[in-house]
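The other protein chains are all here in position, but one chain of the complex has been omitted.
Up next, chain A:
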Amino acid sequence: MGEAVKPGAVEREKSGGAGNRRKWGIGSRGLFRRVVIGVPFLWLAGLFLVPFLIVVKISLSQTAVAIPPYLPTFGDPSTWWSGLTQLTLDNYVWIASDDLYFNAYTLSLAIAAASTVLTLLIAYPLAYGMAKAPPAWRITLVMLVILPFWTSFLIRVYAWIAILKPEGLLNQLLMSIGLISEPLVILNTPTAIFIGIVYSYLPFMTLPIYASLERMDHSLTEAAADLGSPPLKSFWTITFPLSLPGVIAGCFLVFIPAAGEFVIPDLLGGSRTLMIGKTVWLEFFTNRDWPVASAVAVVLVAILVVPIVIFQRQQARVG
């Protein structure tokens, strides 16, 4: 089926499509349609959209010594109007005026960008090797990349503490083979954050690149080789440009969550490397300043929305 499409088959498919659309309930008010659209829609609106709007609202509220610790609250409908007039941009002004937040944002973006590049440098050769492996091995190799993803994120980050700490396994190994005489300080530095992010997000980078390399038509590189192109040149002029959609997808899948990462910088980066995810956490749990925590969160979403929009445009163009 599918290879030899008869003209009649196309006709039938088309009419089937139109009839199908009617039968699935477009234009009518089928119960199935209403339930299937309505229930998840209401759920997402209630537990994703509304909560986020509450964050935006609280980011415009004033900090107060009360439960909950912000003003105004909209409990009683008669106070709604006076409540609206109390909303301020003070928290945003505060974030803009304090270097702490600016530094946390730039540090988060810088760490996310640097670790995205590092992940790419490890993931690309890995994906390239996988795509060149005999077809019979490939499913196993893909499984091997996915399997660590199924094991707990926290556990994988935790495993690195035992390796990286001063009396840890890495230092023991390096000292026993005589490469270093004193333990390297890696844990609680940005280096440890890089290692943690690269390690945790490696599958997200490897799989899209592998997918685009695996689909590639290798007669192109063969033709280039027949015409006398050295392998490295063929790689840069043919293979790499063709794998670019996978590379871009992988970069976004790593960069966006890495920028808002909390667990990795908290466990591996120590207290001196303050990334933005940790800042939200501290403002909320330690300082109990809910309005400022909300404002920091809203700004982070605004910063991350830009790459997401670019990404979707790019996806739409490719698709």
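The criterion applied here is as follows: a contact is a pair of C-beta atoms (placed from the backbone, for glycine too) under 8 Å apart; a residue touches a chain by one contact, two chains touch by 3 or more; residues count from 1.
One rule holds in what follows: contacts and distances are computed from a predicted model.
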**OP:** Could you check which of "Cell shape-determining protein MreC", "ABC transporter permease", "Methylhydantoinase" or "Carbon-monoxide dehydrogenase medium subunit" matches the UniProt name for the chain that's left out?
**Re:** "ABC transporter permease"
**OP:** Specify the residue from the set A:Leu169, A:Val185, A:Ala223 or A:Leu244 that touches the hidden chain.
**Re:** A:Leu169
Original post:
So that we can see where the missing chain sits, which residues of chain A does it touch?
Top reply: 13, 16-17, 19-20, 23-26, 30-33, 35-37, 39-41, 43-45, 47-52, 54-55, 58, 68, 73, 122-123, 125-126, 128-135, 141, 143-148, 150-156, 158-163, 165, 167-169, 172, 199, 202-203, 206, 213-214, 216, 218, 221-222, 256-257, 259-263, 267, 277, 280-281, 284, 290, 293-294, 297, 300-301, 304, 308
